[in-house]
Each structure stands twice: as structure tokens, then as C-alpha cells.
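See structure below.
The complex appears here without one of its protein chains, the remainder shown in place.
A, B and C label the chains in the order they appear, each numbered from 1.
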Amino acid sequence: MKSQVVTFLMQCPDQKGLVAKITNFFYEKGFNILSSQQYVNSIEKRYFMRIRLDAEEANISKKALEECFSEMAKPLQLDWSVNFGRVKQNVAIMVSHTSHNLYDLLARQKEGSLECNIKLIISNHDKLRPIAEMFGIPYHYLPVTADTKLQQESQIIALLASNEIDLVIMARYMQILSSDFINRYPEKIINIHHSFLPAFQGANPYKKAYDRGVKLIGASAHYATEDLDEGPIIVQNVESVTHDSTPKTLKKIGADIETLVLSRAVNCHLQSQIIVSGNKAIVFPEAGE
Amino acid sequence: MKSQVVTFLMQCPDQKGLVAKITNFFYEKGFNILSSQQYVNSIEKRYFMRIRLDAEEANISKKALEECFSEMAKPLQLDWSVNFGRVKQNVAIMVSHTSHNLYDLLARQKEGSLECNIKLIISNHDKLRPIAEMFGIPYHYLPVTADTKLQQESQIIALLASNEIDLVIMARYMQILSSDFINRYPEKIINIHHSFLPAFQGANPYKKAYDRGVKLIGASAHYATEDLDEGPIIVQNVESVTHDSTPKTLKKIGADIETLVLSRAVNCHLQSQIIVSGNKAIVFPEAGE
Amino acid sequence: MKSQVVTFLMQCPDQKGLVAKITNFFYEKGFNILSSQQYVNSIEKRYFMRIRLDAEEANISKKALEECFSEMAKPLQLDWSVNFGRVKQNVAIMVSHTSHNLYDLLARQKEGSLECNIKLIISNHDKLRPIAEMFGIPYHYLPVTADTKLQQESQIIALLASNEIDLVIMARYMQILSSDFINRYPEKIINIHHSFLPAFQGANPYKKAYDRGVKLIGASAHYATEDLDEGPIIVQNVESVTHDSTPKTLKKIGADIETLVLSRAVNCHLQSQIIVSGNKAIVFPEAGE
Partner (left out) sequence: MKSQVVTFLMQCPDQKGLVAKITNFFYEKGFNILSSQQYVNSIEKRYFMRIRLDAEEANISKKALEECFSEMAKPLQLDWSVNFGRVKQNVAIMVSHTSHNLYDLLARQKEGSLECNIKLIISNHDKLRPIAEMFGIPYHYLPVTADTKLQQESQIIALLASNEIDLVIMARYMQILSSDFINRYPEKIINIHHSFLPAFQGANPYKKAYDRGVKLIGASAHYATEDLDEGPIIVQNVESVTHDSTPKTLKKIGADIETLVLSRAVNCHLQSQIIVSGNKAIVFPEAGE
């Protein structure tokens, strides 16, 4: 397990001695702790930890590590996951008409600031195919109508499976996914909603923002759940606007917020910075990484 | 009308030649235009103007100016108001338990950065009286129950009338005012709501924000209208928060946003920077004032 | 001059009756004023105006309009420029190693949110050629050493001339241009500096920011002038950072700010929103455009 950063994410009921127990565990196995970040929800009495380990001098196999950790975790009622860091995650991007998020994600991946393999792009329109071709990513045009929805989703699910997709990014995919689809990928689908949730849920948020005369517009990246726009929020941001904006100019300003917010949320997910608890996302900041 | 800044606010259906007509009018009367700010709502075909005039060399009485302007305004279907700048507006502040907005408004007024006369403070609790006394402002404790609501409002209305109040500031007054009260002071009551509207309308917005797991909290200052929290928004702002916030810490962070947002909205109102059109507030920025 | 938006930018000594004179001029020629934005620098007694005109019903040729306007302008000591709106400006992008600004500008142009023709990309390295090829833009690799600097600049100048370039964007071009080069393109070269100027001028601003322990990092887009990083600032923005940042993570966060700031500055330039006065840029906001 040489020259490798191993990241554990954990949550469990809060209890005395947790930090000591967990850090001792890794210390005794020969790991050096690069960073350890904790959060205690004092209302729900729940403990969350993200710990990054340098495996350089740890003389233990992945399998053995997982088994030992599991043993310690059980009596603590500790839910956990581990990321061994070496293999890049496989990502699928879903889009409709709008290209700013797509361009941004593809460029970041190409530049190396978004560490993942973008395996394919799926769309219910053929419009953005030229962008996929520029970046050399397979583009799957799967049109959809009310009648063909389930069938189209089956095709998508098959594509995700055959490409061994770890993360689905809804980069302005303007279709509502079925509960069945969503539930196959719990905490594995990130959606960008073009408003500061919970304001302006549903369709046409910029029109609604114009009609309400708000002085701020925003965007929210969240995990997709059965209840539309109700999933755990990962990143949100806003920008000031004035009375002088039209729905069209709001859309233009909003595009920049959407771009930043979505790419940051995806990056947090890929770097194992997020633990979901109920409908909330605990998002640890990067720790000097 | 010597050494005086006169500010006109106007709105009318958009039509050709408006800027020329209006600026000519003032030019011919001998006014120097200090700043002229315009906004055309191209969707509703409506024109808005704020114009600040140096009256130094204008040889016309207030009354004559109003009459002449009225004459020009009529065929243009132009709604307007004028602020002759010399007399400070009379302000009443309404509060309940929370003191941060009250301290802030009183200190700004005392420092001269909020130009107005704070004539009185009205509260449904006696708690904040010591603050009123520190600043030497009369404090009226008018408790209220469901049964005495109308009677208490009558007392408030009498106080506002006898003090010739121009602007009422609801600085965290936690009672809903009756439609009758609201309608007596159209565009003359500014309320601070402790969320980024339209998110989290109604009571306990910080608790709701915590429950939803948002990554931003905010505040909105708006004119009070019959529909609670639906009035024209004047100023909004937000601040980033993390999963680590509790309703209590959100409240603490939020207090700073509320303070800034309310004082800025009040200042915009006092400086005649706002024109209301439907449920929207057109807020012109200060023009080098 | 049908169905066309004409934009005038003007500046002159402040004097009575300016707004009336100018707006009358256009009114009489049959133009409809879409928006008129003004700024008076009351310290330097200088007047600035941006006026957008609908030429639909104006029965006058470009040449006649320019001549008439010139005549009116002369006695007012009015400096002005006009943009007839129909023809897209020709743009050259200069880069070195860093690709985020390049990707962003190319994608925005392709999407239509940056209205211009990107005619060529010039670099002192061959590294970013593949990006130019993806977007189908000619890429000119012109290496430079201390000895060949003047010669390389001559090549660049020839390329700019033969491509009829209206605007040069230094999108992280890490060479200092000679005064001679700069002076050929007054207010026609926009540079992105990766700090909130005037902090951290010169090289390695992120390293300097780390060393100083600042809690904010930023970026500034400005017109290039002879004095490096001293030109008129067009757009600036910052983002909060913590002690936990390294020069490397600051660079990553900063890249997003640089991207936003540069594209906004370029857009303001292309939309004729900027008037330069001394070392300051007056940047009018979009007026519902």
C-alpha cells in the first residue's frame, strides 16, 4: 500500500473516547495521519470524521485493513467508507441544451483539476454532440417522451453499468429521473439547480426570480433524491443583481454561478470530502491537499 | 431654493424623447443636473428616472416648480415625487426582543451616517427600554394579545400621527401588522426578514435553514405589504455557512447580515433612491453623493 | 441604419446643460434612447456618458451622424467614440502555459456569450496548441528569449495587423510587453493579474499571498500600460481563504477568480461599457441589454 493517500469517512453515535480510539487504531497499524477532520452534531449527538492517511510505512493489505477496521467499527455502530486513492472514478455527464457546465467540466478534467475519467455524455438532445467530439468523449443521444421515459432510462442504466460509472453528474439535464433510477445511485448523482434552494424550486427559476424582484440570484449543487430539489445541498453560491436584470440577463449571470458551484461539488465528491446524514451533506474543506 | 439638492423620482410608460423632455425642463428652469439615473423595463415598457438637481441658480419657488412639473408630467402619464432635501424625515422604530438592529440604527443616526430624526421606539415588550434610554429616545411599551391587537394598533397609529412619522422601521418587530395598518403607510414601512426571501418565509427561518442544510444564510429588507414577506425587496445579502452551524450559530451570523441589510435599505429610502413598481423596488445606487 | 443598436461613449469637462444638449441631439435626429448612463466625477469636474440608441427610425447615415456629432462635441471639449454594433470585433489571445482562461474564453465565444471573432492565439510556448486545435483557432508559436524579444514582438505586431485585431487579451501571457508594443494598442490590451491589485504586483502573487498569510485572494483585469500592473482596473474579485491553503491550493482557487474576472472585463470592453480617464476605468453596468 506504498505511496498512497487513504481516506476514511465515518459517522456514528457520539460517544466518549472516539477520537482516541480511531486515531490509535491507525497509529498502531503504522499509518501517518495527514489530516483528521471531525464534526459533532450536538443536536443529534452524532459524530463524523474524515481522516487522511499516508500509507507509506503501513505494512497491511487493503483487505486486512478493511477487516480490522470493520471489527473496531461494529461495537461503535460506525458507518464508514474508504477511498484508496489510486484509481480514478468513472463519471457520466447528463445534459440537455445548455453547454456552460459541460464545457467547464470537460476543460477541468482535461487540465487535471478535476481528477476522474469522463467516460460518456448522455443527452436527450443531439445539440451538444460537437462539444463531446471536441473533447473526444462518447456522446449518447437518447431522446425521451412521456411514453418512452422508462425505456430511455433503461438504456441509460445499461450504459452506466457497462461503463462502470461511479458518479453521475446532471449538468443541466432537464428531465426528472424516476425514483427507481435515483435509488440505484444513492449519493452518486449530483444535480445543479439554478437557484439558491429552497427558493425557486422546480422549473424556470430565473423567471421566478425576476418576477419576485430578488436582489440576489444563485445556484445549488445537491445530491439527487426522490423529492426533486430536496436532496442534500453540497455547495451554494449567489451573486448580487439589480432591478435592471431581465430573465435573460439573470440567466447569463447565473450561468457563471452554476459553473462554479457544480464543479466544486463534483470535486468535493471525488476527493471524498462529503458525508451524507439524513438530508444534509457534511462537506469537509480540503485539508492542505 | 438656494444651496439645496432637490431629488425627483419618476415613472411612466416608456415613450420616445422622455430623457430629452425631462432634462430640458430642468435645464430651462436653471437647475444644474448633479446626476440623472434611468432604468427602462423593456418587458413592461416602463420608464423610471431619479434626477438630482442643484438648485443654486434656479429662480423658482417650490410651489411653482411642482406646478410646472405637474403640467409637463400629465400628458406623459408620469407618476412622480420630489424631495427638497432640507428637512430630515421623522422615523419610528418598532422592536420586540432583539436588539442588534436597534443598536445599529441608533448608533448610525447618532454618528450622522443615517440622516433622519428617530422620534420614538415602539415595542410589545419592555425589554429594550434601557437601550432607548441610553440614546435618549422615547420608548413606548404597548403589549399586545390576540384580543387587544386592534386596540394596540390604534395606539401605535395615534403615536405615529402625533409624531408626524414619515417612515416606520420594523427592526425585528415580531408581530404581524393588520392590513389596515399596512395600508395607511404604503411604501413607508420597511421590515427586515431574517432569510434570503423567498426562501424560509414566516417564522423561525434559522431553524428552517438548519433543517434544510443550506450552505448560505441571508436577510432581506423589504417594504411591508398585506401579504407577509411578499413586499418589494430593497436589499438582500447572504453569508456562507457550513454543516457545523446550529440554529443558534446561524442566528448569530445572521444578525450581522440583518444589521447591514436593514440599515442600507433605510438609507436608500431616506436618500430617495427607491421607486416601487408593482411588487418590485427599483433601487438606484448612490450617485457620488 | 435600421434595426441596430448604436452606442456612444463620451467624456468632457462638466458643464451646465450637458444632458439636455446631448439627449436633444439624438432625439432630434430620430433616435430612440434605449439607455443613458452618466457619471460625474465631482472631484475632477468631469462628465462621462454612455448612451445606447435604437437607430430604427433615424434617417441618417453613419458618416453624417459622426459629422454632426463632432460639430456639437467640439465646443464642449467632448472626447467620444461610437460603436455601430453590427460588426463583431476581432480578438487575439496571448497565452503561455496556463489554460484555464483560454478554455473559458474559447468556450464563451463558441456559446455566444462573448460576442467577438477570436482570430488567433499567440504563445511563447507550444504547449496549449491542442486547445487551439480543438476549437479550430490558428495557433502561433513564437518563442522568445531576452535577445529575440524585439524581433518576436515585431512578429506579433505583424500578426495583429494582418488580422485586423481590435482587442488583445493577455490570458496569462507571462512576458512583459515593451512600451512600444503597449503604446500601439492604447486601451486595446486587457491583462489578467492574479492578485487583487495593488497588492502583490509582479511575479508569483500566490506565493506572496501565502507568505503574507492573507485571508483573501483575488484577481484583477486591467488595461495594459507601460507601468506593469498599474493600468486602469476594469474588474476585480476575491475569495476567502484560510490558513490551510498552500501556494498550490491558492493557485487552484485563484484560477476560478481569474477566469470570471477576465471574461467579464473582456465582455465589458466588447459591449462598449468602459471609458478610461487617467489611470481609472469607468465601467458602466449593462443596462438591461
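One rule holds in what follows: a contact is a pair of C-beta atoms (placed from the backbone, for glycine too) under 8 Å apart; a residue touches a chain by one contact, two chains touch by 3 or more.
Since the model is a prediction, treat every value here as computed from it, not as a measurement.
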Within the entire complex, the undisplayed chain is in contact with A, B, C
Only one of B:S42, B:N117, B:T246 or B:S277 touches the unshown chain, namely B:T246
On chain C, the omitted chain is touched by residues 39, 42-43, 196-200, 212-216, 218, 220, 232-238, 240, 242-244, 246, 279-283
Would you write out the residues of chain A that touch the absent chain, in ascending order?
16-20, 23-24, 26-27, 32-42, 240, 287-288
Which parts of chain B are in contact with the chain that was left out?
99-100, 103-104, 107, 110-111, 113, 134-135, 242, 244-246, 249, 252, 255-256, 260, 285-289
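We take it that only the chains that are shown with their structure count from here on.
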In graph terms, nodes being chains and edges touches, is this line, ring, star, complete or other?
complete
Geometric centre distance via CA averages, chain C-chain A, whole Å:
36
How many Å are there between the centre of chain A and the centre of chain B, using C-alpha atoms for each centre?
41
Residue numbers in chain C touching 2 or more other chains?
287-288
